[in-house]
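This part shows subunit A:
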Amino acid sequence: MNLSLLILLPLITALGILVSPGPRQVRLIALIGSIVQLGIACLLLLDYWHERVAGNHAPMLFEFNYTWFAALHINYHIGVDGISIAMILLTASVVVSGILVSWSTEKLSKEFFFLLILLSLGAYGFFISLDLFTLFFFLEIAVIPKFLLIGIWGSGKKEYSAMKLALLLMAGSALVFVGLMGMYVTTHSFDILQISQMHIPIEVQKFFFPFAFLGFGIFAALFPFHTWVPDGHASAPTAASMFLAGISMKLGGYGCLRVATFLMPDAAHAYSWIIILLATIAIIYGAFATMMQTDLKYINAYSSVSHCGFVILGIGMLTQTSINGAVLQMVSHGLMTALFFAAIGMIYSRTHTRMVAQLGGLLKVMPFISTLFVIAGLCSLGLPGLSGFVAEMTVFMGSWQNPDAMYRLATILACASIVVTAVYILRAAGKTVMGPISDSYTHLTDATWNEKLAATILVMGIVIIGVAPFLINQLITPGTENIMQQVGKAITLK
Partner candidate 1 sequence: MSNYSYIVFIPLLPLVTFIVLGLFGRKYFKISAGAIGTTSLLTSTVLSFIAARQYFFVDGKVNGIYQKIIACKYTWLEFSPNVSIDMGIIIDPISVMMLIVVTFVSLMVHVFSLGYMKGEERFATYYAFLSLFTFSMLGLVLSSNIFQVYIFWELVGVSSYLLIGYYFDKPSAVAASKKAFIVTRFADLGFLIGILILGFYGGTLDIGLLIQKLTSLQSLQWINITTASFLGVSMLTWGLVLVFIGGAGKSAMFPLHIWLPDAMEGPTPVSALIHAATMVVAGVYLVARLFPVFSMDAAALSIVTYTGAFSALLAAVIACTQTDIKRVLAYSTMSQIGYMMFALGVAKQGGENGLGYMASMFHLFTHAFFKSLLFLGAGAVIHLVHSNDMKDMGGLRKLMPVTHIAFLIACLAIAGIPPFAGFFSKEEILLAAYHSNKMIYGVALFTAALTAFYMFRLYFSIFWSKEPTLHHSHGEGTISMKLPLIILAICAVGVGFVPFSTFVTADGAVLETHTDILFSIAPVSLTIIAILLAANLYKTQNNKPERLATAFGGFYKAASRKFFVDEFYLFITQKIIFPLIGQPIAWIDKNIVDGCINLLANITGKIAGLIKGFQSGKVQSYALYFFGGIAALAVIFIYLWK
Partner candidate 2 sequence: MSDVPLSHILFVSTALFFIGMYGLFTRRNMITMLMAIELMLNSVNINFVAFNKYLFPDKLDGIFFTIFIITIAAAEAAIAIAIIINLYRSHQSIDVEDATELKF
């Protein structure tokens, strides 16, 4: 399986969009492209299974290594393991549904879909690249489209939010850049696998780990650098919010895992308590902040802060299970928030308000959308049978395996957040879809075919993970084991 397809196809799609004559063709091309991409992703999954079943235990599969800038040891090196495949699948499905949701975009639809595809391109590249330079390259590619998407098609104080988001993320990538430099100067290599083989001296790690981790952490809404999340998500158009929460926040988590933790395990150990502290704060703090929000998008955005806290927590706990949980949480949260934002977008496009107080009783007039809303909510409060439960429980179990008393306390606090989550989700659901309906909404219509399709894709993802977690667990475990080996080495080195 040639992984470059994953980058080429969006590229072709984007170009096709640029040359296509009218808005209808544009969205058609975008949809076809993204669906084919999804197909490729599934194919990739199958090939991966096949390889693994055939007994190929290489850490990375389908590797392709092309020397790019020989003088600077920069290679175009790509390859995937289970984690990346999970991420790619997530991206693909979110992209498809995002495009479906924004089917009826009139304003500058060509540019809109072009940017969406460009963003997805960045994400794909990021997830498959095994070379720090390429990784960084794609990471930054994914930033600017967000700025334009929010700024042009957004709502509310969009310019401010767009600028804040872009600048904070750029600050993040600047920090990441310094981290990369440090690793390069000490190892004279950008290749992740090579670097993981040679051991970076611990004091160097201690200096550069914070840069890398914080940098990626900003992408993953690490407290206290999360403030771009609420405004950004709230101002963004529906599809963009879906992409932001569903994909680009995952870039951060993946980076924290693949770059920071994997390449600098000693430092990861040394700093784990800080990471856990921040993560725990983010979880509790985000949950309570959510409880006070009145705007549906803000509710979901803040809950994203809280949920991404679980990702960071899982990474910080540094046990096999907790890291599994972190990855699961990334995937699950991606699907879940995407669904949530989709539902909110659908509601907003009909009622023209996102204020919880002004909504009510929508279940009567738009049962489908309301059901989506409730499903998303139940998933985010961790209902068994939906992906959220699996992810959170894995994180909890994994964190609990870390015998340190303080870490236990952090775990318990994190667990406690599920109650708060229940509170705000049920409040939102109770006010929005339940309760008496105001007359102005009685004429509203239910979801259209494209919205239904979009939602179905996401819900399927959520339910599959929720009902048969062992599948995705088997998928990602080899990857996380590989990371844990590094961490294990680090322990033994101590």
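Structure notes:
Here is the rule we use: a residue touches a chain if its C-beta (ideal position, glycine included) is under 8 Å from a C-beta of that chain, and two chains touch if they have at least 3 such contacts; residues count from 1.
Quick note on selection: all candidates are chains of the complex that A comes from, given by their letters.
Given the structure is predicted, the values throughout are model-derived calculations rather than measurements.
Subunit A shares a touch in this complex with candidate 1, selected from 1 or 2. Residues of subunit A that touch candidate 1 in their complex: 164, 167-168, 224, 226-227, 230, 285, 288-289, 291-293, 320-321, 324, 361, 363-364, 367, 378, 381-385, 389-390, 393-394, 396-398, 400-401, 411-412, 415-416, 418-419, 422-423, 426-427, 430, 433-437, 469-470, 473.
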